[in-house]
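One chain of protein is taken out of this complex; the other chains stay put.
Let's look at subunit A:
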Amino acid sequence: MSVENAPVVDVDEAAIPVEKKMYYRFESNDKKEFRVSELAIQQSETLNRLVEAMGYTSEDVENKPAIAIENIDGKTLKLVFQWCEHHKGEAIPVDDGSVPKIVEIPEFDAKLMDIDNGLLFKLIWAADYLNIVQLLNVSCKKVANMAQGKTPAQLRRVYLLPSDEEDEAAKRAAQEAQDPRAREVEEEFEERKRQGGNSFF
């Protein structure tokens, strides 16, 4: 099935399919609405738990406002739901902890992810947030493939990796942003350790 034919439908663009299947309505942070089948929702652990907890009936879906996903935009959410519809009913992979992990990118997913790196970045955040295991796998695989055959210097550029100095500065900034009282306690503790005391009390 091509990306274009995936059964994700913007409400204002096409007719709502009349089926017995349950469809849920979601709204992105830029107010785009999507209808997504119950089976497709199961690919997202987060959304699946959410709709289970809400206990919506078909009537509720129509009468109540669309479920707002406030931190994902319409363009990203469209990709997410296209992916979920295409892969609905498929088993969710279980991480066996093996390294390197073996993940193949199917043709549909490759076409779906033929996007600029900005959108790919948002897609990974969304897949992680919505806990869509296989979408996270394939999108991360695409990012992992960017490393192929690169020197360390090239990898630093490709992945915008901070230098040691930048990492140090970030660490210091994070420490400084800590609660001042916690920092005082920490400093006092360090001071006592230097003086040879074992206990704080």
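Going forward, a contact is a pair of C-beta atoms (placed from the backbone, for glycine too) under 8 Å apart; a residue touches a chain by one contact, two chains touch by 3 or more; residues count from 1.
Keep in mind that, in the parts below, contacts and distances are computed from a predicted model.
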Legend entry - Record-based protein name (UniProt) of the chain missing from this complex, from "F-box domain-containing protein", "Geranylgeranyl transferase type-2 subunit alpha", "DNA replication complex GINS protein PSF3" or "ER membrane protein complex subunit 7": "F-box domain-containing protein"
Legend entry - Listed residues A:A110, A:A144, A:A169 or A:V185, member touching the removed chain: A:A144
Legend entry - subunit A, residues in touch with the chain not shown (by the definition above): 29, 46, 49-50, 53-54, 64-65, 67-71, 99-101, 103, 116-118, 120-122, 124-125, 128-129, 136-137, 140-141, 143-144, 146-164, 167
